[in-house]
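A single protein chain has been removed from this complex, and every other one stays in its place.
Now for subunit A:
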Amino acid sequence: MNIASAVILCTIVGAVGAIVLVAAAKFMAVEEDPRIEEVASCLAGANCGGCGYAGCADYAKAVVMDGVPCDKCAPGGPKAAAAIAKIMGGEASAVEKKAVVQCQGNSEHCKPSYDYKGIQSCAAAAALYGGPKTCTFACIGLGDCTKVCKFDAIHIVDGVAKVDKDKCTGCGACANICPKKVIMIDAAGPRKPVVMCSNQDKGPVAMKACTTSCIACGMCERTCKFDAIHVVDGVARVDYDKCKGCGMCAQKCPKKIILFPLKDDPYPPKPVVKPAAPAAAKPAAPAAKPAEAPKAE
């Protein structure tokens, strides 16, 4: 009897709730711009949050209602941007974004400072004296980025993460999870130089830590005619708005850590590993144009 009344009560409460909600949804429905749904269907639907909105639906709404640029869906790429632009009646201005690992400290260049036997995760290793490499800014190489990548586009090769440019959608999941923040997301396109180091130590310290490190000598800064490369916090950073892609900095860099991937590059960047990543760019220059490095495989 008791059980019966309990079941009945719950059913009644549930049913009343359901009726109220259905009625509310019906009578208080807000007419939304039908374009919102159309835009949402063009997006990748991964809800990755790379666009900076809470999800695909949220971004679609922002595009239609607030006129947010249509090229923010990284996984969808230019295709999605073009489709959205068609719906919104504008032009697509999409540049493809890719992840870039700004570190080349593989086993040849950056020796282990201790033998790490703990949990196989970069976050855990980073908590122990800044990671098991002599350079505390280096890619730890335990593959947190590999685990988080939904597109199988980033892998550890000889202790350093490398991005598969063909698969990378530039969603930024790897950059967010990386405890060392060596992964940048930027547009890959026209050829621009890429600084392949994140070490912020002073010259001598950086030089001891890794043989392929930026020693902040400022040679690139003095070489550049366009005021487009500067040593900031002990590491060279390219301002892609100003960079004209002449490649002088890459030529002059005494440590050859600036990659400048011209097709017939007279000064090929010492391929330490096969240059890890597509291009690198600096977060400081978000609007930045792109840089490109030789293909990752």
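Heads up, the rule we're going with is that a contact is a pair of C-beta atoms (placed from the backbone, for glycine too) under 8 Å apart; a residue touches a chain by one contact, two chains touch by 3 or more; residues count from 1.
Note that contacts and distances are computed from a predicted model.
Chain not shown in the complex: UniProt lists it as "Electron transport complex protein RnfA", one of "ATP synthase subunit b", "Inner membrane ABC transporter permease protein YtfT", "Ribose import ATP-binding protein RbsA" or "Electron transport complex protein RnfA".
By the touch rule set out above, subunit A reaches the unshown chain at residues 2, 5-6, 9-10, 13-14, 17-18, 20-21, 24-25, 28-30, 54, 127, 130.
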